[in-house]
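A single structure is presented below for examination.
One protein chain omitted, others in place.
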Amino acid sequence: MKEAYFIADNIISSLGFNTEENLCAIEKQTTGISLIENKELSDNPFYASIIDADKLNNEFSKISDNNDFTQFEKLCILSITDALRNTNIDNNADDTLLILSTTKGNVNLLDENCCPQIERERSFLWKAADQINNYFKFKNKPIIVSNACISGVVGIITAGRLIENGKYKNVIVCGADVLTKFVVSGFQSFLALSSTPCKPFDINRSGLTLGEGSGTIILSSEPKSNMENIIYCGGSISNDANHISGPSRTGEGLYLAIKKAIKQSKNKIKSEIGFISVHGTATPFNDEMEAIAINRMQFSEIPLVGLKGYLGHTLGAAGVIESIAAIQSMKTGKLHATVGYENSGVTVPVYVNSITIEKEISSCLKVASGFGGCNAAVIFSKK
Amino acid sequence: MDELIEKLKVEIIEALSLEEITPADIDANAPLFLDGLGLDSIDALELIVLVEKKYGYKIQTAEEGKTVLYSVKSMAEFITNRQKS
Partner (left out) sequence: MTENIIISKYCRVVNNKIIVDGEVVFSSDSSLTFAEFVKEVYKNKAMVYPKFYKMDNLSKLGIIAAEFLSDEFISENIKGDEINIILMNSASSLDTDKNFQNTIKDKNNYFPSPSVFVYTLPNIVIGEICIKHKILGETAFFVSEKFDSEFIYNMVSDLIIHQGAKVVITGWVDFLDNEYTATLCVVKNIENSNNNNNEIAKFTIESLRRLF
């Protein structure tokens, strides 16, 4: 079995257009969430983390003068471009693959008033993915993951396995979703949006905050020579078989996913797990379910880091962005704060990290859960 | 009130796709969410939409929802009280 190394990444969000800008703000505990008053998204003001459209278009104009791209496609193209910048990947090679993780892609094209110059067929995810794939002249057809809020983590697990099995040398995983009226109204109808910026694991949490963004992480069977290498150790997915929208009350599904991921990783992981990058949506049931699963694993002493208080829930991008932040934490030795968290609001003891601290970390666990009862767990470690 | 209760039963069956249930199967005083109809949290949310869409009254919070959506009768009372005020 080959090893899968994380060789490059990018994050685009309200906090910046590359990994460094985002991490800099996160280390300073600066949130990208603000009160949005935009009638095209919602009649009532709501909290969210959004990317300034002019800024996005301006950044995009630096790399292309082609305007035949949607906001979603631009986010993906910009993110992949920046991630590829410091690599020497041959886009046209047989062993290079793009994996795109998204929940809704260009769903705003269903609104007939949205971007009339764009062909409607691009509401098909594969059509949007082709658009992105063709921009980079990747030879292989892209793989598209659309698996609710675990899409990003599933993308990374898929990439890890394809590389370990020697199917590809370089796999570029891009996760992205944009904020649309479609998604905002849906979560509002679920009474799931918090009336304040979200507060993961906190006693006063009352729901999630939405966000938009993209993240790209590149896995390769070839390590980078001039930097500390982080590898994919193993990952697992599970289903609750309980309810299509409500998290399991026992945490059984997530517990199973974590247990399998750990079992798979045992020959590759350098040390005990140093921290857990949680899903932490700040809905009452999600955080409680995660806490129960983590507690059942007897991980109550391991610090938890949740990033939804900075970037909101970026859906298909979340798993990729949060994995990048976790990997960066291992490299810099800075454990991020769970912004929004003050006092524990879950019924079992867990240790939520609430301020940025210096800590030597050699390995971490990233988890995610989503609608459809799905859970995912993935483990990264220093080589 | 009885008329409203009967009307609500029909609307609930339609909104929640309760294909195998007839209005006569629903006891207006019985709790909607305990058993019998097999309703879940998504159904509760859909009933909140129903009350607003058909009657124009917004249930503001999940807490209020619990009281109003206790039974068909409590839904009818909520609507009648709003209509009076």
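Should a chain be cited, it is by its letter among A and B, assigned in written order, with residues numbered from 1 in that chain.
Quick note on the criterion: a residue touches a chain if its C-beta (ideal position, glycine included) is under 8 Å from a C-beta of that chain, and two chains touch if they have at least 3 such contacts.
As the structure is a prediction and not an experimental result, all values here were calculated from the model.
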Checklist line | Partner chains on view for the chain not depicted | finding: A, B
Item checked: Residue of A:E20, A:D52, A:D90 or A:D111 in touch with the missing chain, whole complex considered -> A:D111
Item checked: Among A:I237, A:I258 or A:L335, residue touching the chain not depicted -> A:I237
Note to self: Considering the complete complex, identify which of A:I26, A:I50 or A:V154 is in touch with the unshown chain.
What the structure shows: A:V154
Next item on the list: Using the touch rule from the top, list residues of chain A that touch the missing partner.
Entry: 103-105, 107, 110-112, 123-127, 129-130, 141, 143-148, 154, 158, 161-162, 165, 167, 181-182, 185-186, 188-190, 236-245, 252-253, 256, 260, 264, 370-374
Check: In terms of residues, what is the contact footprint of the unshown chain on chain B?
Finding: 16-21, 38, 42-43, 45-46, 49, 52-53
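Definition applied: only the chains that are shown with their structure count from here on.
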Notebook entry, point to check: Approximately how many whole Å separate the CA-defined centres of chain A and chain B?
Noted result: 38
Notebook entry, point to check: Which bits of chain B are touching chain A when the two form their complex?
Noted result: 40-42, 45, 48-49, 61-62
Checklist line | Sites on chain A touched by chain B in the complex | finding: 189-191, 243-246
